[in-house]
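Before any comments, here is the structure.
And then subunit A:
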Amino acid sequence: ESTIPEGTESGGSSSSSEAGDQGIIYASTTDAVGLSPTMTNDSVSSSVMSQIYENLFERNPETMEIEPKLAESYENPDELTWVIKLKEGIEFQDGTPFNAEAVKYTFEKLIDPATAAPRASLLEPIDTVTAVDETTVEIKTKYPYGPLLAALSHSNAAIISPTADEAQDLMQNPVGTGPFKFESWSQGDQVVLVKNEDYWDGAPTLDKVTYKVVPEVSTAISMLQTGEVNFIDALPSEQLSRVESLENIEVTKKDGTPVYYLTFNHSQERNENPDFRKAVASAINRDAFVEKLNGLGVRSNSVLGPQVFGYDESADEAGTAYDPEAAKQLVEENGFGDEPIKLLAANRDNFILMAEIVQAQLTEAGFNVEIETMEWATFLDTARAGEYDLTFLSWSNVTSDGSEMLYPNFHSDNVGASNRAQYSNPEFDKLVEASRTTVDQDERKKYLDQANQLMLDEDAVVVMYHGVVTAATDKSIKGLELDPNGQWFLQNVTRE
Partner candidate 1 sequence: MAETLLEVKNLVTSFRTGEGSLQAVRDVSFHVDKGETLCIVGESGCGKSITSLSVMRLLPSNGSIENGEILLNGESLQKLSPEKMRRIRGNKMSMIFQEPMTALNPVLTIGYQLREPLLLHHKLSKKEASIQSIELLRQVGIPNPDKRLNQYPHELSGGMRQRVMIAMALACHPSLLIADEPTTALDVTIQAQILDLIKDLKDKLDMGVLMITHDMGVVAEVADRVMVMYAGKKIEEGPVREIFENPQHPYTIGLLNSVPNVDDPEFELEPIPGNMPGLNDEISGCRFHPRCKFAMDKCKTDVPPEFRAGKGHYASCWLADKEAETVDNNPRKITLKV
Partner candidate 2 sequence: MTTIQEKSPLKSDILLELNSVKKYFPIKGGLLKRVTGNVKAVESVSLKLYKGESLGVVGESGCGKSTLGRTILGLEELTDGKIYFNEQEIQDLKRKEKKKFVKEMQMIFQDPYASLNPRQRVGHALDEVFKMHTDMSLKERRDSVEDLLKEVGLKPEHYDRYPHEFSGGQRQRIGIARAIALNPQFIICDEAVSALDVSVQAQILKLLKTLQEKYNLSYLFISHDLGVVRYFCDRVLVMYLGNTVEMSTVSEIFNKPLHPYTQALLSAIPRPTVNAKKERVRLVGDMPNPANPPSGCAFHTRCPIAQEICKVDRPAFIEHEKDHFAACHFAG
Partner candidate 3 sequence: MISLIIRRALQLLFLLVGISFLVFSSMYIAPGDPAAVIGGPTATESDITAIRDNLGLNDPFLTQYARYVGNAVQGDFGYSYQTSQPVADAIMIRFPNTLKLAIASMIVAVILGVITGLVSALKQNSLLDVSATTFALAGISIPNFWLGALLILVFSVNLQWLPVGGMSNPFYTIDGIKELILPAITLGTGSAAMIARMTRSSMLEVIRADYVRTARAKGVKEKNVIWIHTLKNAMIPIITVIGLNFGLLLGGTIITEKVFAINGVGRLMIDAIAARDFPMVQGSVLLVATLFVLVNLIVDIVYTYIDPRIKYE
């Protein structure tokens, strides 16, 4: 509670007028978990944090190239060493200078097992971090690690102020170098940020940013309509037409990195039968499904989506195509319909929608499918332990790097953890490892494409669609940048 400064109006329902000048109110369905990049790993938290903190590198949303942000430049004296030059003259919002020590502090804190950071694995390949001088950091990795820059651009690798971290709990009271400063947070209700007048890249125009928690999307849309909030994102496809019909609202869409796919539980014998997988894949009419999304999905068979590093157009049509007759035949010939199939679905996002449609289509082909829905927490556990036949998974690729997708989700190292598909294929493993341990980006891309094709050939997963990131804003809001991974930046946003 100490985080709420006395005297500021924590309320703001009549905020449409209050935010009129240069303020913006964003509605999210859940509250941020916390505001320390080290200690959190959820999208709402990171959407707040990405206004407060910055990374050494960032991926340019237009070109998809990784560019320095707080870094000035970098070089690789050898495959294991990364020497990074930092920008000069930058200060954290608490006045602490941003320098090599801060970088070292941040990374070491993240890796330290005592911290128990949820995303410690992000920087797992890092061996040492050395502050060579005030503006130079040298990172040594345990093995050649290609996606390092991508990892460094991940929001969990944002640089924190060491003095602030030692003095206070960043979860409640964050301090970064970003364009907005933390103002107040009333748990479960709203987070308020204000502009950082001293921002190194020029102060933003917006004076105030409010993140308001509105658990029901339809309520949020109603509030958008009445002006109680003026910005929401991640619009559900069902509500899209309603939002688009609102006069005061502008909807922005952009092809994104999230991918949604149906996966087999690869540790199961039945699922190891290529015919079975083929039957499933050919039974699913993905085009019909994507149509249901009202434009909020991009159809492609590729596991690595068009916005992801490692994607190649040829993968779009790879894998097994929809062919209901073939599916029926396979099912009939092999008796696949005899035993019931448990289709596990977490009860959030579009999973239920996918499950219902896929179940119907599989049933059509002769399978005997039962849906089992679960709360998120139970789902994560159940899927991790491989207690299902088929399930839907998704991956929102924060760094837009293919290794970041394929390694945690499909590499046999991670079976029993993030590899919920329980996929284990030595050939595939090798390709992914190569993509990680190669520093040359063109090489990496090739490995990734091969790995991608390999999965598709095997029908290891059935990709349902690639996400389209959306935002609905009041028409007065200009200059919102939407990142393909769903993140957005408010630095250049203005209100008219």
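Some observations on this one:
Keep this in mind: contacts are C-beta pairs under 8 Å (C-beta built on N, C-alpha and C of every residue); 3 or more make two chains touch, one makes a residue touch a chain; residues count from 1.
How these were chosen: all candidates are chains of the complex that A comes from, given by their letters.
Predicted model only: the values in this text are computed from it and were never measured.
Per the touch definition at the top, the candidate among 1, 2 or 3 touching subunit A in this complex is 3. Those residues of subunit A that touch candidate 3 in the complex are listed here as 1, 10-14, 30, 33-34, 39, 41-42, 113, 116-121, 124, 169, 171-172, 186-190, 212-216, 218-220, 222-223, 225-226, 228, 375-378, 380-382, 384, 393, 395, 408, 414, 416-418, 420.
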